[in-house]
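Starting off with a structure, shown below.
All protein chains but one are shown in place.
Order of writing sets the labels: A, B, C, D, E, F and G. Residues in every chain begin at 1.
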């Protein structure tokens, strides 16, 4: 175990990316993720890597596309409106089967909004805000350590499934500091070689073409099914979640990222008060941990989903639980002073506890 | 009843917009919607209106934002990748409570894709591809007449609920010609006056400010709840769908837009073959016609959802039906030669018919 | 006694959120002066951008539309085309106009849109805490150029008044500064002229104003003001680059 | 007998999808000539844009990345920074480069990105069926300017080679045409030079090539070729606008 | 009753024009109609197809897998599409361009006409599409010949209205091929 | 056992610095910690707050509604935040800037210290935050004073390490206020 | 006491001192007492009223429009 440092979540993302071998960063300033480019601008050029503050978020995602097409681990980071602008590029990356990490340290919205912790980009991330039907990996860290670990995981999954990965967090997890342990990283030995990457032909006989255009009869349909199968494989193998107190739970509280952290304390309060309340937190939002929800709702038929929005993930929860389970929702759309307290969520637990079954 | 003309779907949208009093069009070329700007460029300047071929889709949506902020009916049209680029602007319009029509004549994707009929932008449209949590009206015409009628309806709803409206169609409905009847339009007399529109102060005492920035304590949260309540009101009052043969149905086939048209013929084939098959088509995708689905599945527990994608609307169908109803899915992601035939869908009906209950 | 200087009527009587010595406030005042001068406050629609000037509407007593970052010229195009009788101006920072909004400003100028565009160049992204801007000077340190802007990797500061002047649709393009009474008077004149162009339907008028950002330059107001003279003006020459008659 | 003209090796021996007389094919050949000339086919990565030239990879025997519409310069930036040892070029049409991609080309030039940018100006959106482009000439009819481009409402044709030349990061900017053997030879030289700039790490090199689109101009190939001479060249003057040594 | 017809040829043979004409004729008769064009993968100079439906009832799919009538104007289109037709479908083949020897189906109600030659005889090679649609309408009776002729005014651009008499002649000529049988 | 403390003052009083220090001290002791800063609506020169948690167990929410300890350095922060604290919460008030007459709660374990004066006496007005954190740590014992002192090296930038002895003095001075009682 | 030619709104002044730079006669100085906003505001000392030419350059320069300038009307108060 290496020494633990006190590190902010945003910095942990940057450190995780460097640890995973990412040497190409492209971004455009936006609060509350500016620590990431600031850190990268200082570190990457020292390492002989690329740091570009691009002219826009659109340019950034396309530079990422270019660097990734060359077979290198590369990333961009931004926040909600900037991520909206990247949607076309994300769709192209997905269509071109390119890996790459896109970090969204969410702002509140819609429109310009503010910089408060928000989870209102769940739909955009998980249901894919770009056009044309594709999927991306989406991870939702809830701690500084996870900001680091899931950044690394994202690069690995992204390479393995040739699919862009999104890391979805907000200013709570991004600006909070916690102890971070830097685990040594080694590239998984079973990652497929990037035999699709452009290098210049280098006397290869075949051309390498990174593209999303398939005009031959039936080609595009087949391409879509291929992407779909990959997403299905991801669903099968890569669902991740954190559960606690699920065995005897009469009510399960769920949520992701920052809301989950607050909810977890509320669950502890409930347990202290002698209530049989469980906790289930999706770590991967895509693939959504359907199996964990299905399993947990074999016995527990009452759920409470907490989000910093008017309700988005709750739809996936409803789609994942056993048919006869009830899913209640409690949301606090973001804005100055709108972060719920554990006490507030505990009150919600009390309200719903015992109502089911 | 006025004379019926043979008109293509795309042109019907343009004619509907002009009928609804829209005099400001901003767009950027993209197939397969180019008939719309072509028509508008010829007609609008004659009418003293504005036609701008902007430098990009982003500029177009922001010109629309500007014209709409002035209180005028205005529109843009594009196709999938172009609509991805408009996501930030749509989020700003929603956050600024601005009406306006955004037409998406979908291409196949992801990425560059092709121009074949596709429904893979359902998620982007209905779950909102932009950031920050908002809703827009989404209508899905399935005929040339509906291209016209729903364009007009979109303007009315958009003004009433101060929410952007999306019209989602594809090259099948867009390039198909049918008989179009031009119904005379009158502005609903109960539409609220646009007392929020910027005009220059004109000696008013109050400033008018069109914005999405709310930084005061709790302000943004309240703003979000206000938008949410408006969306709830929309859900309550404006769900629209088309149903047929639902009373005795043992299997209900559903789908929207172009897929629904093909499915409808398959349903007719099934009826001719003596099968009790029903048909339910959402006309508004947001608000999704939950009530119709809930009602229809009181007695019929078996559904088949058909989409030109790997499956998107099917999630909303699952969320809307009675708990014990089964929803099967049949998808043909788009591409050259990938349009399903009625015969093919009829075979799917045969496959699922009688399996439920 | 006769009042020879007081707050223009178009400017609300409120305190601003700008940092001490930040010249956004001064530029606001000059814009308000211009509106007062032409008596157009009641017809004016301002288009705010995203940057430290985002709260335009809290300071100007006029109708305002907020544009997404970089898109003020497109929004203003929509506004002015829909309400050609109104007086429309945009107000953008250097990140907003010369980075993310490059396309929008260039094409609005090229179309000869008949509004007035104000461009505040403070060589940094003020609102987001001081990152490198398209106008950051060679060697200038910032949050994202910790060793100073390296032109070989980061490119060159953009001279927007010259770029805009080169477009056929532009009627007027000028660069001014507000770091001395003399320059302020010239700036005030240029801004008035840019409004005049619009009011006479002469087309696109662009005013680049060199401004200071003491906070992100890590200087006090006096040093920052001095830097405008010693570092900015030598690179960003003041002058009129186009003036169509 | 000795072969004095044959297909360059970098160009695949296949038929193109271009319309009869479309000069995209000729420009492809000149680019392939340049790759052959410098012997860089095996190191070259092409970046295709969206327009009639989208099938770049079907014609050039090199590795290719497809960029979203307008974003080729950003994609090429990512490619060249990640693989500085490779030879990178972009190939864009006028809609792609001068409308939706304005920002990307300007900032790539301004950063002095070390790749070669080819710009095919045919005064129209070829692939989408002939809408007005940023370079459509005044009065020219198109699908979206049915009465002809009206500069008062639609703005002016953009002279990109001049705009790009004005940026500090640009090393080389030139405009050529391919409507006559003489112009073709000059075009070939310019394209070679633009590759040479890259290979010598001199920075951003930009070649605007005037080209014809018989299909959307509603002319046969000969008339279209003639139009390049009589209408385009007078507006878009041929010449070298920047040549950094 | 719903009539569907699939028309196919190469660009320039006027397939889309007669598709429009037929659809308009349906409208004139108060029917529901749909016209659906498609272009194939080749964008330039390739195949041109369309499907037209004319019905008393509402029209669902504007495309169907197995059409019950067809107008096929050249060999390539024949080869590509002949397998799709419903057994017994009416099928007008342009024998000027389709090889009689190589016909692939004998379960269709096939009519063969040398449309190119017939059109030339009428005085204009471009009339072959009108002959074809006249023949089809007379045979399948989805619309009346009068409606078809009436629709010419709607479908032809103003400047070509002077050719309407010639087009009517062509339609009649096509129709006559059926009526005389 | 989980300790939470809410620290609040205005920009420049060093609230975020001691938040970091306390969190780092927790790390040095092998605890779980969290530090969560927040800035209020005012971006410039306004309030600076942070919440620090130190725990043997995993830490859930880094923010809680009713903190069980507080360090409040000026009047505005007092007025804004005092109502939030849990009954019985330890609360260190900077009596140099907080009006004793107007205290609003009597259910807290309040300690009042004239931090500004004490710091000046130590020789540097900026030491008031160190005195405060020393006092807090001695009272709530979420971390040891040694850990706190050890953390100085981690949290202060290299160039300020020469001030560590002075900072230790300040921490001790703060701690002494509790120990002596 | 004559009314002051130069009035600095203490509540608006952010103490940037740019006005001191602008005054050709160097009549304005910075206070040593914080104002309500926590800034050391500019001060136009009464004693300077005489020397002030009402040129308003100080006011022109103030980013916070905190300065009002008056001029004695020619010919006195008729």
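The rule is simple: a residue touches a chain if its C-beta (ideal position, glycine included) is under 8 Å from a C-beta of that chain, and two chains touch if they have at least 3 such contacts.
Please read these numbers as outputs of a predicted model, since none were measured by experiment.
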>> For a quick check of understanding: of D:21, D:73 or D:203, which residue touches the chain that isn't displayed?
In response: D:21
> In the full complex, which of D:152, D:199 or D:222 touches the chain missing from this view?
Replying inline: D:222
>> Across the whole complex, list the residues on subunit D that are touched by the chain not included here.
In response: 1-7, 11, 15-16, 18-26, 29, 180-181, 184-185, 214, 220-222, 225
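Convention: only the chains that are shown with their structure count from here on.
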>> Farthest chain from subunit B, going by mean C-alpha coordinates, please.
In response: G
> Of the other chains, whose C-alpha centre is the longest way from the centre of subunit D?
Replying inline: F
> So, what's the distance in Å between the C-alpha centres of subunit F and subunit D?
Replying inline: 64
> Whole-Å distance, subunit D centre to subunit G centre, using C-alpha means?
Replying inline: 61
> In subunit E, what residues contact two or more other chains?
Replying inline: 41
>> Please output the residue numbers of subunit A that touch at least 2 other chains, ranges allowed.
In response: 52, 55-56, 58, 81, 88, 92, 96, 111-112, 211-213, 215-217, 336
